[in-house]
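Note that one protein chain of the assembly has been removed; the remaining protein chains are unaltered in position.
Order as written gives the chain letters A, B, C and D; numbering starts at 1 within each chain.
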Amino acid sequence: MTALTDDTLPMTPRAMRDEMIVFVVMALLLASVPFTGVYPFFVMQALCFALLACAFNLLIGYGGLLSFGHAMFLGTAGYCSAHALKVWALPPELGILVGVAAAFVLSIITGYISIRRQGIYFSMITLALSQLLYFIYLQAPFTHGEDGIQGIPQGRMFGLFDLSKPTVLYYVVLVGFLAGFLLIYRIINSPFGEVLKSIRENEPRAISLGYRTDQYKFLAFILSGTLAGFAGSLKVFVAQNASLTDVHWTMSGEVVLMTLVGGLGTIFGPVVGAFVIIAMQQYLAGFGQWVTVIQGSIFVICVLTFRRGVIGEIAHYFRRSL
Amino acid sequence: MNAGEVVTLLGRNGAGKTTTLKSIMGIIGKRTGSVKFNNQEIIRATSDKIARMGIAFCPEERGIFSSLDVRENLLLPPVVRAGGLPLEQIFDLFPNLKERLNSQGTKLSGGEQQMLAIARILRTGASFLMLDEPTEGLAPVIIQQIGHTIARLKKEGFTILLVEQNFRFASTVADRYYVVEHGKIIDGFSNAELAANMDKLHTYLGV
Amino acid sequence: MQALYAQLLVGLINGSFYALLSLGLAVIFGMLNIINFAHGALYMMGAFVAYFLLSLGGINYWWALLLAPIIVGIFGMILERTMLQWLTGLDHLYGLLLTFGIALIVQGVFQNYFGSSGLPYAIPDQLKGGMNLGFMFLPIYRGWVVIFSLVVCLATWFLIEKTRLGAYLRAATENPTLVRAFGINVPRMITLTYGLGVGLAALAGVLSAPINQVRPLMGADLIIVVFAVVVIGGMGSIMGSIITGFALGVIEGLTKYFYPEASNTVVFVLMVLVLLVKPTGLTGRAA
Amino acid sequence: MKTKSIASFLLGTALAVTTAGVAFAQDKTVKIGALSDQSGLYADLGGPGSTLAAQMAVEDSGLAAKGWKIDIISGDHQNKPDIGTAIARQWFDVDKVDIIVDVPNSGVALAVNNVVKEKNGVYINSGAATSDLTNAQCTPNTVHWTYDTYMLAHTTGQALVKAGGDTWFFLTADYAFGAALERDTTSVITANGGKVVGSVKHPLNTPDFSSFLLQAQSSKAKIIGLANAGGDTTNAIKQAAEFGIGKGGQKLAALLLFLTDVKALGLETAQGLNFTETFYWDMDDKTRAFSKRFAEKMKNNAPPTMVQAGVYSGLRHYFKALEALGGNPHDGVKVVEKMKSMPTEDDLFGKGEIQPNGRTIHNAYLFEVKKPSESKGPWDFYKLVGTVPGDQAFTPLSESKCALLKK
Partner (left out) sequence: MADEFILETEGLTKEFAGFFAVRDVALKVRRGSIHALIGPNGAGKTTCFNLLTKFLQPSAGKILYKGQDITAMAPADVARMGLVRSFQISAVFPHLTALENVRVALQRQHGSSFDFWRSKSVLNRFNNRALELLNDVGLSEFANTPAVEMPYGRKRALEIATTLALDPEMMLLDEPMAGMGHEDIDKIAALIKRISAKYTILMVEHNLSVVANLSDIITVLTRGQVLAQGNYAELTKDERVKEAYLGAGHA
């Protein structure tokens, strides 16, 4: 396994304190959004992608596994949540649960198939699996093909919070995002995370210490997939639809872009990356048709000049881990 | 080093012998200092240019290509100048190779591989050969054969820089010795002074 | 039964595109260790260059068959010189991402200037019409595609497996440093190899121009299928990718006949199955 | 996830994303959002041309002279429903848009449909094919102009069967849209005494149709119906020509084809194709005059497609309703009610009406693509084969499942 970030510094209490400060600042900033006049739906959308990117980053940044099919978890959870909400008329919290459970099951199946493949073969097999799902969803009746599932009721969370109110929805999404983010943070800094990092750093050595590394990668894959699914379920409430876009391989590519821009293997990188990419799509839209070109250029520039990503470069500059 | 000489680098594993050869060849990334070949500074040249000047390198791991058959392996290095050994003469030196021209390169025995590795750089016309541990892991008979070959090459006028751990072997072919430790040359003497330096050498090499 | 023969033949035709494209990918992967995500975009460029040559320069199909691969090949070499070569020694991931970015740029630019519905490119007069094979009507152009790509594939195979230049290539794939130390300019060879691989993609593009619409996104989805072909065949294996290319075309053709709904997915199912049994593809070396 | 601001002389608040929180709700201020695919599959038939059509509609309405202030912004939904809804929602919330027009791509169209209803705006869809917009998913805010799957199936199917094409073989795109087209057409064919002898479902974005075409060929059906769209349709047509399908006596019927597709195929390949459109630039003097003005402003001098024409037409009718209301354009349901209460009439689509479910009724035309020898100009492609009056072409109200009809 090649370590993707050769500059990650070890955790010291100081680094942990830094991270907590940044986290609190981030949470406060996000919590104040509804009072600033910034359009909340934009932020909500970005938050969903940020969570997705964080989940993706858990796998590549800390497990060294590049999945090129992460859209399948986003999309699957989205479809299942949407179906549960609309057709079964479940309340929001159960709708989310259905989506997350679906992503969980899917990640077990796909992880089982792919986790033993090395390097580029892993990327390719995840890509193939997600394409497979894409074609299945295109044809399956419950997804309504290219029409997607539309007009999904938002309902009342726990019977209390009316999600059709943008501000309420915003805070629910924010809480969901922060919870997901903290969980990922905890995973990275857990006993399991330590093992994961050691596998990324030197897999043969980890094996020689008696770690059945496939099992750890498998668990990381399941956690990542399930959390990506959680992002997909949240997104259903924001977009109020579930469509093929979320399963297409270009979406998997976008997630990689977000994580790369923000910084692979950094804690806050994917969040920043997601916001940068979403904001760019939003505000650079004056360039109209050129958006894909701009996106492609960012890929190229990132890979050629600042492989560490925004946060990675900052962290490297201050010699901190972020 | 003078033309026509055989010089051996001695030293422990990891002492920097191979690295010395690689630096001369220009294979290693960052180098400083000066390497002169035929009075030409080559420290900044890329390895393909260096090879074209007439330096040939036979690596420790032999570098026989498994996707090429013996003939292709033998013919692989391009001829860089006139004066290389013609094929007949090479087959004369290494009759085994001729019989196995169509086998896959790595299907040869270790000794044959070593011969192939040496044979292919004789063709190119390079006059300066660098051999990295040519006897490693080989049976005594074969080591002997390689010793003969080196002696013959020397007669043919090749200049040879040898890296060896097999000290006994080195003593049969070399004119001069350098001892390398921690990446530095710490001692040097000629073949004649060998006996006198024997004890020192034992400490250096830790044998 | 007759219909089955026809489907087999049609599958072979599609297989020839897969073979050409996966061959280029395999050559590039072998030498540069890069998964060339831009391959689909360069395939598309091949078709577009053919179109421009015809509509702007009045240069016909036959010349396009020669010129388009060269032009796109040169473009590829510029890409290699200016960008890809900086990735030597880095994780596979970066090559994948860089070429993915290049693909987005190329496709985006073409889409801006030429829209997405596509441009017409006619079959050259000499190859118009068809012949009745008894079990099917075979357009002459399709027959030409199969034969021509087979010839190109075999020629490439010959070049790499049987010539001196090919020996350099194979040797450099195994141990570039040593080959360079033999006096061969390996970086230049890598550039040329990328040009060759890309040229093969462009050639496939020219071949497909009269069959498919010349569209900016014509390679975008195809490339994923071709990836699957390369992975099944074993990354970097020349013969593996040629054979798998043709074989998968046929398998896909059969699927179209027996269960058309699955014809897009069969390749991926196969890939998953193959990788489960043989982790490095049918003929692949270890990653 | 992007809005596109067109540099237009009409446009004052282009980059209003951050500043437009204070849109001044004057009675005679209207903001139009032209939401289309600006870069993808449908960019040529909608896209920038639709925005142009909207601008022309504003100019031609003459409302500016009557004290109305009308702005247009445009956006690219990239054929992604979530991006479409995000733009639509932001337009209503931040940019204070009153009406969204165009929106090709059924998936996006249906997604936006919900947002417009939620925000009580007006939605004049011209670009989407799904008949669900005025059927199961109809809303009091939506008017569907130009065409839908039901109309396409009925007009083409009926006309061809009556002309003797009584055996059919379908090449159907394997997703909801294709299935709907095939289902609707089949029912027309059988109702008119024809027969469907077979069909094959192909996946979306199939680059090669030869397998399917061979099956169609061996079925000996008189008509090969293409129940697909975009690149799939053009590739199928191109390859059908290659396999000599037309020469074998079989006819191709594309159930959904646009002017731009014919242009992309070239007449050599497309000749003899039958299909339905509701607008063609070369119908009469009025359409020619409009198209001339339109083409002059287009990048490639292309005449309007039926989708772009529908945007123009729909907006003209919308402005008439606004004038009739005399102001206060911000209550979508009210405006649409007014629109439904007035008969439609304009230069492009002629006389018609908007049904209670939001469906606009107008004539539909069956065309055949000319031979290259018959074409006199760069865009002279069609000859008219037949006209179907609107009330026969579109879904009869008795068959509509729209909830609005149950009142």
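Heads up, the rule we're going with is that contacts are C-beta pairs under 8 Å (C-beta built on N, C-alpha and C of every residue); 3 or more make two chains touch, one makes a residue touch a chain.
Here the structure is a predicted model, which means the values were calculated and not measured.
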item	value
Visible chains in contact with the missing one	A, B
Per the touch definition above, residue among B:Thr46, B:Asn96 or B:Asn166 touching the missing chain	B:Asn166
Which residue of A:Thr110, A:Thr213, A:Ser233 or A:Thr266 touches the chain not shown here	A:Thr213
Selected residue (touches chain absent from view) among B:Arg81, B:Arg152 or B:His182	B:His182
Touching residues on chain B - with respect to the absent chain	12-14, 60, 66, 104, 106-107, 110, 133, 136-140, 165-169, 171, 182, 198, 201-202, 206-207
Interface with the undisplayed chain - residues on chain A	3, 6, 8-12, 183, 186-187, 189-195, 197-198, 201-202, 204-213, 215-216, 219, 223
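By definition in this document, only the chains that are shown with their structure count from here on.
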item	value
Per Cα centroids, the chain farthest from chain C	B
Central chain (by mean CA position)	C
Intercentroid distance (Cα basis), chain D paired with chain C, Å	37
Centre distance in Å when chain B and chain C are each reduced to the mean of their C-alpha atoms	43
Per-residue overlap in chain C, given as positions that touch at least 2 other chains	108, 111-112, 261, 264-265
Sequence positions of chain A contacting 2 or more other chains	135, 139, 289, 291-292
Touch-based graph of the chains, sorted into line, ring, star, complete or other	other
Residue ranges of chain D touching chain C (in the complex, touch as defined)	39-45, 174, 200-208, 210-212, 214-215, 217-218, 230-231, 234-235, 238-239, 242-244, 248, 260-261, 263-266, 268-269
Contact set on chain B toward chain C in their complex	25-27, 46-48, 50-52, 56-57, 59, 63, 65-68, 72, 75-78, 80, 121, 124
In the complex with chain A, residue positions of chain C that touch it	35, 83, 86-87, 90-94, 96-98, 100-109, 111-112, 224, 227-228, 231, 235, 261, 264-265, 268-269, 271-272, 275-276, 279-281, 287
